[in-house]
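Comments concern the structure below.
With one protein chain withheld, the remaining protein chains of the complex are depicted in position.
Entry: subunit A
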Amino acid sequence: MRPILLQGHERSLTQIKYNKDGDLLFSTAKDHVVCAWYSVNGERVGTYKGHVGALWTVDVDPATTLLATGSADNTIRIWDVRTGKQLKMWEFPTAVKRVEFSEDGTLLLAVTEQRMGHLGTVVVFPITVDLEAEQVDEPNFTITFRESKATVAAWSYLNKYIITGHEDGRVSQYDGKTGELIRDVQAHELDMQITDIQMAPDRTYFITCSKDKTAKILDVNELKVMKTYVTDTPLNTAALTPKKDFVILGGGQEARDVTTTSQRQGKFEARFYHKIFEDEIGRVKGHFGPLNTIAVHPQGVGYASGGEDGYVRVHHFDKPYFDFAYEVEKMKG
């Protein structure tokens, strides 16, 4: 498995996303540029320029028509994927940490930062998936967090719920139409920030990871912790693999501590765990800084990781990856 190294960013990566077909890859970093790449060979398709702050987040709608980005310049911008033209911009009092389109692409949620007297929020905008359409200015509703701010959020299947992960390690479930709080669980260790949340392809369950060095799978309806993956390093990102029952976790020594330790110590590896048996089954080395974000190809044929070191590494799985199975999995019935 030889990775393709994408050297398009000058600063640490913050998020990467495949489009639904898996042929394109979008990446954001703390420099002010959004990049689009061909996932098959790592050639850069183009960039989306306009943001004037570090970029935190990116998402593309299911039809690969619109691209949404959130930035520390306190804006969300909608772009034409094909031309790179900016279509819409919403401004906020604070930075935008996470954006995500709903399953059908008609809604967009965004997590805004808590800062300077402004509380953290999740805002939900209706989206018209049409390059010509004028997007509305006002959100459908806003969820405000009085206690612990949300760091990540995602849509459930059929836009039923918004699931949020919080700075204090809680996971909450909000009504997708009204924004009312329904459920609340302390999924991770208290006051250990949840760093990533990624939905399964059918959005019936999701994986969260935290600075408490664990990743967990919860179902969207009951918020029941179904699986727990224990590692030896603070985690920044966790992804689920379609086709095979694995999860990929990434993290490493805190960025500010990296200079004080050797690369060997940093644990800058992508770790593969078996989704059902919770065993570690492999690691992929390469980055020389913590892994900030991992995205898996929607068809499960590869994955990409973005690191604090400013590189994206795109991997295509080899045959042994697909052949790997536990004895019990090989047994029929």
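Just so we're on the same page, contacts are C-beta pairs under 8 Å (C-beta built on N, C-alpha and C of every residue); 3 or more make two chains touch, one makes a residue touch a chain; residues count from 1.
Definition applied: contacts and distances are computed from a predicted model.
Candidate names were "Elongator complex protein 5", "Eukaryotic translation initiation factor 3 subunit B", "Translin" or "Exoribonuclease phosphorolytic domain-containing protein", and the UniProt protein name of the unshown chain is "Eukaryotic translation initiation factor 3 subunit B". Annotation for subunit A: contacts to the undisplayed chain at residues 40, 103, 157-158, 202, 204-205, 219, 221, 226, 232, 245, 261-262, 264-265, 276-277, 326-329, 331.
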